[in-house]
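To start, the structure under review is shown below, and the notes come after it.
One protein chain is absent from this view; the other protein chains keep their places.
Chain naming follows the written order as A, B and C, and within any one chain the residues start at number 1.
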Amino acid sequence: MAKISLTVNGKAVTAEVEPRTLLVQLLRETLNLTGTHVGCDTSQCGACVVHLDGAAVKSCTMLAVQADGASVTTIEGLAKGTQLHPMQEAFREHHGLQCGFCTPGMIMTAVDMVARLGSELDEATIRENLDGNLCRCTGYHNIVKAVEAGARAMGQPALAAE
Amino acid sequence: MNASTISTIGAPVRRKEDHRFITGKGRYTDDMNRPGQTQAYFLRSPHAHARIRAIDTTAAAAMPGVVAILTGADLAADGVGDLICGWMIHSVDGTPMRMGSHPALAKDTVRYVGDHVAVVIAETLNAAKDAAAAVEVDYDVLPAVAETGRAQAPDAPQLHEVAPGNTVFSWELGDKAATDAAFSGAAHVIPLDLVNNRLAPNPIEPRAAIGEYDSGDDAFTLWTTSQNPHLARLVLSAFVGIAPENKLRVIAPDVGGGFGSKIFIYAEETVCVWAAKRVGRPVKWTSDRSEAFLSDAHGRDHITHAELALDAHGKILGFRVKTTANMGAYLSTFASSIPTYLYATLLSGQYDIPAIHCHVDAVYTNTAPVDAYRGAGRPEATFLVERIVEIAARTLKMDGAAFRRRNFITSFPHQTPVIMAYDAGDYGASLDKALMLSDYAGFPARKAEAAARGKLRGIGLSNYIEACGIAPSAAVGSLGAGVGLWESAEVRVNPTGNVEVLTGSHSHGQGHETTFAQLVSSRLGIPMEQVSIVHGDTDKVQFGMGTYGSRSGAVGMSAIVKALDKVEAKAKKIAAYMLEASEGDIEFKDGRFTVAGTDRGLAFAEVALNAYVAHKFPTSEIEPGLKEGAFYDPTNFTFPAGCHVCELEVDPDTGVTEIVNFVAVDDFGVVINPMIVEGQVHGGIAQGVGQALLEGVHYDGDGQLVTGSFMDYTMPRAGNLPSFRIGLTETRCPSNPLGIKGCGEAGAIAAPPAVINALTSALGTEDVPMPATPAKVWQIIQAQRAVAQAAE
Amino acid sequence: MYAFDYQRPAAIEAAVALLRAVDEPKVLAGGQTLLPTLKQRLAQPGTLVDLAGIPGLAAIERRGEGLLIGAMARHAQVAASPLVRSVIPALAELAGMIGDPAVRNRGTLGGSIANNDPTADYPAACLGLGASIVTTARTLPADDFFTGLFETALAEDELVVAVEFAAPARAGYAKFRNPASRYAMAGVFVAEGAEGFRVAVTGAGQGGVFRWTEAEAALAADFRPEALDNLSLDSADVMADLHGSADYRAHLVKVMAKRAVTVALR
Partner (left out) sequence: MALEMSGSYELPVTREKAWAALNDAEVLKRCIPGCEELEKASDTELKAVVVAKVGPVKAKFRGTVTLSEFNAPESYRISGEGDGGIAGFAKGGAFVQLTPSETGTTLAYTAEAQIGGKLAQLGQRLVAGTAKKIADEFFRNFAEAVAQETSEGA
């Protein structure tokens, strides 16, 4: 067993884990943060995307021990209290989800996309940057619209100042 | 528009369920854990066909953390019954279909890679997997057959003794003599051979189950990823024999997509609930994606030869079809109905075809079972009809749209020669709108412009029809269904005027919590937030048939309407007493009961409260309370139809196909929430494009699955698809009170022929297989160039 | 996963010492190939030696006219680095085409080349740019480093420390992605360096990354896409699988080579 300390959604966490424990297992099974999902075993579907020190990673392709000392944000940590994150709002407003299973990973990927590429994203850029996230319900049409709108909302000073 | 307002039918109301999904608070089966829970891991056959000589679990059972290792022998010892197929099909000679025994854990033979050999139950999943590696299975490997077209060969290995020649049934529909006669008088006969490729449904949530046994009550609970928990309970009770229905509760919580694959009763959930009593602790299993590829029922997999008879002017005279349908190694829950009553009955398409005959052989192969996948039979029918119609038009040098128009059914009701009686539609209207939205007339100029850039551009039409709202119990019963396909609803009005609606439909992405609430809100005049939709729990909802076949709107919501009618009728009686008026004078509008011609009235909530207080009316005449239930069985299927147009470009250097425009015009009858309906169309198109260009399950000659992960099975990604252009036309469905037809499968049904008709038009050859991958398209272009060079 | 021990040494010497001392060690860099393999129980290492705790291994520095990129530099870091984008833009572009954004945030240069997957991108860049691979034991040219399918010249107790890239006069990379996995079905890196023209091909060779010498000669004579028109890659040693025949891949190599030249000429 290994003892690890990390920050998850702003809270300090320490845990004893077997080295073979995946980060996603730590989140789901130990910390009961079940918003992060597992949809494949070959690092392709992106349902497990979380932010590690601010960057999107696939939490099913990372050991919990590798996150020792890091700061992790999951879908549960995105909203500020009852105030939804603009990207969450955009997914709801633009019907960017159906069954909801891929949604947490999609939203985390979208937020990361804005952090890397800015808030004015065209359709081609969005589609290319969703390459690591699979959705079987929406045909991506409304996800693309949601990401575009969410990005723009994230760029608005009023919201950015919050 | 917000969910808190009073809704109207036809408004794009934002979804009530979204809040929990976008905040990570959804509750899917794998998110749940039960006290004392154990983990199950299934040991699966690596061979496509083998006899099991022996299973030695001694070493494995002694490993740390192992609770139990169970095999088919244990299942048999407990008298657990086989998994069944619930739809009886009879062969042409009158014999019933040949159903091979399908135990949840193999008895003595495994018949496909991934077949269930044993289950290891342990304290942790790692411990279960560690032990599974130590189970020794002595296999006598047998020859296997995986190809649909080889299953009936005289030398093919035999899967089930009861099914000689691997033939499940040899079935037909239509009038053979009339069809032959139509062909004998034809000016043109268009032949077509095609393969409808096998697909993996791949909802992003893998299947999962937790079985629990309460020895105090001698009762079981099963949490599972099901599209129809009541059907699961029925089958597990009545056929598999796990427990009587009153001692088995099945809960399907949030379910992450299904597309058909979560309708069926599988080995894994059966074993989890059975084993829970055996080990005296809850047993949990969650599929990983590799297992899903092996064991979730696949879709499609047909080989077809067809011929279309035409007169000299392009009028269709007759249609002749011979299909071989691969059922996989066992008959899954609804498998037999897919290539028969959900396929052959749609072979008339949107066209007036006087004579049709279809013969279907269903065969066993050493592959995963095949069953309903989004569209289920109707995509196979539509692909065939729309390909052969397109080829006919091209052969006769007619415009595809004009050819279709010449053959459209234009008056309703219309009885086809293959059972279906189309009740309403306007196929010309959807074609017109699709041609306009796609700028069909401007295509030649765009093609020329693309050619100047070195690209091959094509356009393709698909005029589909589907039979949805899979329901009329008498109809499906006469065709062999083992269950009725009505739907139930219960409307519970609480004393403070808010409402819980219990439905037998099940939502796994379709947005029922919103659409159903929208219906109730508009009908009762109460805000959306005062309406809760309850589904997916057999202890809460008495019975229901679940969600598939685009039936939740047409059938499920109609049941709610019927229950609401009863609620309103009773509330009017109560209101009449309270308002001291006669019942006949009470009107209900915008959430108020009023006395006709006066300003006297009561809000819905006031009447609800008084229904429970019960002081103001004689309870000898009117029972207290306000709760009504209904079962609704429609009089016919519904017939959504429309026209999809695909325009694409091929890069001849790489064989890559890019869809540049996709237009979908659909007639779904009355639409409750257009936002949700369009979302359903988008998703369906993506799966249809996937079938046409990307997706294909491939077994090698030994029956090994070689597309067993997302590394080799190409799922549609955002970059494979364009944004779609969606249009609606509306003819009201006459067979249900809301006029709804259903929208869940249209995209998956319509898109494949639209794409392939476009691709064949771009390439100038009809022989383009699905999935038309870049490698295959490039090969076709090379072959054409070789022929052209040889001709020079 | 099978159980294993986990070590995160703080110095490269300690990492090498661990490789010598422990039973069945396996080096963990970005883990984007290793962890999926372990999850499927297709390997059973005794100890994972994680290089993430070693300071300085992710540095990207100017080295003479070229670049020195640390083994633990993540793909996203290389793709976004202003230094890489100005000195060898084709290398930054290649890094930005690997996997998907989340994978690029974990995957590393050193991990990629030490694994030498026949469909990985970085081996093409290293071979195409004539890079030098700096290990804990020596510095060796890319031509000698990649020795075959999943094979390199690395000894059991040897680690990649960094890769030294000379700045080419011009370079370009073009990749045809496998539709399912997104790995290269044909990836071609074309460069004009101080020592001449190089064309390195990944995704197609049965033995992994290789140089297409006929194309190099043709480009040396005429650095334009058209210079490759009359060439064709012999498909005898080209990979064939469900996604494409050897002929198709060989053809794709040529198409991608031409596109890479076009990129280089931008």
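Keep this in mind: contacts are C-beta pairs under 8 Å (C-beta built on N, C-alpha and C of every residue); 3 or more make two chains touch, one makes a residue touch a chain.
Since this is a predicted model, take the numbers as computed values, not measurements.
Enquirer: Where does the absent chain touch, in terms of which shown chains it meets?
Expert: B, C
Enquirer: Among B:Ile89, B:Ala132 or B:Ala489, single out the residue that touches the unshown chain.
Expert: Answer from the full complex: B:Ala132 touches the omitted chain.
Enquirer: Taking the entire complex into account, which one of B:Glu245, B:Asp633 or B:Asp702 touches the absent chain?
Expert: In the full complex, the listed residue that touches the missing chain is B:Asp702.
Enquirer: Quick one: say which of C:Val16, C:Leu34, C:Val160 or C:Ala264 touches the chain that got left out.
Expert: In the complete complex, the chain left out is touched by residue C:Leu34.
Enquirer: Decide which residue listed in C:Gln77, C:Asn115, C:Ser132 or C:Thr202 touches the omitted chain of the complex.
Expert: The missing chain is touched by C:Asn115.
Enquirer: Could I get the residues of chain C that touch the absent chain, sorted low to high?
Expert: Counting over the whole complex, chain C touches the hidden chain at residues 26, 33-34, 37-38, 40-45, 115-119, 148-150, 178, 181, 183, 206-207, 239-243.
Enquirer: Counting contacts across the full complex, list the positions on chain B that touch the omitted chain.
Expert: Residues 46-48, 113, 129, 132-133, 290, 293-294, 700-702, 704-709, 711-712 of chain B touch the chain absent from view.
In this text, only the chains that are shown with their structure count from here on.
Enquirer: Any chance you could check whether A-B or B-C wins on number of contacting C-beta pairs?
Expert: A-B
Enquirer: Where the centres are mean C-alpha positions, what is the separation of chain A from chain B, in Å?
Expert: Once rounded, the distance between the two centres reads 30 Å.
Enquirer: What are the residue numbers in chain B that touch two or more other chains?
Expert: Correct list: 126, 290, 710-711, 715.
Enquirer: Residue numbers in chain C touching 2 or more other chains?
Expert: Those would be 1-3, 40, 181.
Enquirer: Can you name the residues of chain C that touch chain B in the complex?
Expert: Chain C reaches chain B through residues 1-3, 40-41, 176, 179-181, 242-245, 248, 251-252, 255.
Enquirer: What part of chain A is in contact with chain C in the complex they form?
Expert: Residues 2, 18-20, 22, 41-44, 46, 49, 52, 55-58, 60-63, 65-66, 68, 109, 112-113, 116, 129, 131-133.
Enquirer: Quick check: in the complex, which residue numbers of chain B touch chain C?
Expert: Where chain B meets chain C, its residues are 126, 129-130, 133, 290, 653-655, 694, 698, 706-707, 710-715, 773-775, 778-779.
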